[in-house]
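Here the complex is missing one protein chain, while the rest keep their positions.
Right after this comes chain A.
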């Protein structure tokens, strides 16, 4: 959205202020130049968001369009939050986001630091690490589906490496994780939540970490950690060699230089990285859909899949729209403060 308007603004700056008449027509010209994108934005973003919100309040639940308002007004939202599946989706989004951001930032930063050391062949490795980002999420999903299938992929590797042979020799069962087919939810916190939050004991979903979600987070990390690395490398390039020299003269070890100097200086980059990853994670659909689907007992279901299925399979347009609006609110909660702070910095 913002890029569209900034693209057009140079028209304002090129105006050399000579006569008053000329300035006026510049303003007109500016408005004219901006008007197509303003109109397009207004219609294709804001009108459609408002329309989606209206549908979420309506009675539209079959193929027949019905835009009359449902009584009571927010009944569809109530229905949505009472659904076990939606509760599981919110849990999964939270868990996935935490895992994915932790993995991707850690790995991306580690790679960036390693490449920053200018080891032999770092140009090649930089490209290799960045390459997965060029792939479509669908391709990643299909490939990783096979890797984390319990009958193929990693489990075969465990057999081939003799891990299972060793385990059986030691009198233990073979290691055969179910990966994306494992419905287990570990680290359940329902009891704790119920003690803290009134009404939490009525939740139908088990709050914890669904094991099947971890392989999905790994696949997403594989795809995006190269991108994180590239952002960090760009940030590191702006830190001058003198800063490092000064730290060295002060007696800092190489580890301390990164830990105490470089990484704290990269804070703006980290914030951007986290915001970008957050909105990818909140809106993720294709990777999860192709890799694991809704998963056993909704272990890998995410809000975007919910919206898709309610809209086009169940023809519950109002319910799907309500879920889409909640997704929008979640993304806005992340993006709006970020945009507000960057705007403040710019002015």
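By definition in this document, contacts are C-beta pairs under 8 Å (C-beta built on N, C-alpha and C of every residue); 3 or more make two chains touch, one makes a residue touch a chain; residues count from 1.
Going forward, contacts and distances are computed from a predicted model.
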Per UniProt record, name of the chain withheld from view ["Probable sugar-binding periplasmic protein", "tRNA modification GTPase MnmE", "RNA polymerase sigma factor" or "2-oxoglutarate oxidoreductase"]: "Probable sugar-binding periplasmic protein"
Contact partner of the left-out chain, one of A:84, A:102, A:246 or A:271: A:84
Omitted-chain contact residue, chosen from A:71, A:151 or A:241: A:151
Interface with the undisplayed chain - residues on chain A: 8, 11, 14, 16, 29, 32-33, 36-37, 39-40, 61-65, 79, 84-85, 149-151, 178, 180-181, 183, 293-298, 309-316
